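Only a single protein chain was left out; the remaining protein chains are all shown in position.
Coming up: chain A.
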Amino acid sequence: MDSPMSENNEDQQYPRRWNHIRKILERAGPFCHPNYEASPEVLNFVMTSCKILVIGAGGLGCELLKDLALMGFQKIDVIDMDTIDLSNLNRQFLFRRKDIGQSKAEVAANFINSRIPGCKVTPHFNRIQDFDEDFYRQFHIVVCGLDSIVARRWINGMLLSMLSYEENGELDQSTLIPMIDGGTEGFKGNARVILPGMSACVDCTLDLYPPQVTYPLCTIANTPRLPEHCIEYVKLIQWPKENPFDCAIDGDDPHHTNWIYEKSQDRANQFNIPGITYRLVQGVIKNIIPAVASTNAIIAAACATEVFKMATSCCLPLKNYMVFNDLDGIYTYTYEAEKKEDCLACSNVPKILEIENDNLKLQQLIDILCENESYQMKNPGLTTVHDGKTFTLYIPTVKSIEERTRENLKKTLSDLGLKNGSEILVADITNPNTLIFSLKFKSHS
């Protein structure tokens, strides 16, 4: 393997550039992972081979990119669909006033690439949903600095869907991509390590995320008491009714915010409710959580450290959930979030269903599920996924679907596009969750 040193002028100019990292990677010590083999090869891997994906180039993302680049990671990709806003500049320190309106991912990547020689950050001004498995599979580690639960669950689901299992049901570890996830909310934050399929995933711990505050619709409509009730009224009822700009609410459009602000003010006056401010309106419609630069820095540092440990194996990873709070003093606590036995996202390991071949009719397949000793289903409903699109095979319990899928019962699996290795999703009263079966043909027709 080439030494990264030979090609890099900066490293010749500053031969001690990586000394601090070397001390960790080239020496053994009492805190090392028991199997750790200290060697210069490890730094070489970090610098030349290890590919990291950073999701989000906002408050956490800027910190993460800086931390990772200064630790020696040189192949970093960053995804962010947002553009830079004036209000970001106090903490998203890779951005300047002249950058307002430009892609966060692109500006952040350019900043790091020019400031930290040798590092190559590749920006993607995209949504995470714009990419498929082939894109995500190229990375060794994914690290997230996101502010949305939906996006976290999406990437969690993507990494889980990329896992392969051996025939005996064991996870093929070469398909596993660790996910390091950071989150902050004001003075509170958390960092966690997820080994998809092995340790607790985002969905296993969904109850840790407080549900979005919602107010009863009738309170909003008739007996508002809080300024938030008035803003919600305009957002939920008045906007769809009057449709002032002929489109959905865009929290980044000042015309929209202004309109909602004025109407909320009118409504608040009507009910003698004080406290409507432009900022509050913005907060309610965009669901803004105040961001604190120091919390972001601490959580990003914890995440970057985990990426480093994971990439080098020099130290045992965080096990597996760290919470942090510096609202009043400084508090941290680390505990092991548990993998949920019935987690829909990660505990649903496909079961192998062995059948003769694809000449089997769907009805016969259902009969097998009902007669098989270990399943003994009663009235299963079946769906499958073709190229990311769901496809209903047969659902007996819903009349309008039953009528239109009844024909499928007489079709063979090959008519229905099911192949060796295809997955079918089966819901039945005998199991609390939808089961996933992977079809295995004993012979080929």
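By definition in this document, a residue touches a chain if its C-beta (ideal position, glycine included) is under 8 Å from a C-beta of that chain, and two chains touch if they have at least 3 such contacts; residues count from 1.
Keep in mind that, in the parts below, contacts and distances are computed from a predicted model.
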From "Transfer RNA methyltransferase 82", "E2 NEDD8-conjugating enzyme", "Ras-related protein Rab-7a" or "Protein pelota homolog", the hidden chain's UniProt protein name: "E2 NEDD8-conjugating enzyme"
Touching residue (missing chain; options A:L146, A:A345, A:L360 or A:L416): A:A345
Touch criterion as defined above, residue of A:P123, A:G145, A:G183 or A:G381 at the omitted chain: A:G381
Those residues of chain A which, in the complete complex, touch the missing chain: 33, 35-36, 45, 49, 51, 132-134, 137-138, 140, 149-150, 153-154, 157, 160-162, 164, 173-176, 195, 203, 206, 211, 214-218, 221-222, 236-237, 240-241, 310-311, 313, 316-317, 344-345, 348, 379-381, 383, 385-392, 395, 397-401, 404-405, 421-423, 425, 427-429, 433-434, 436
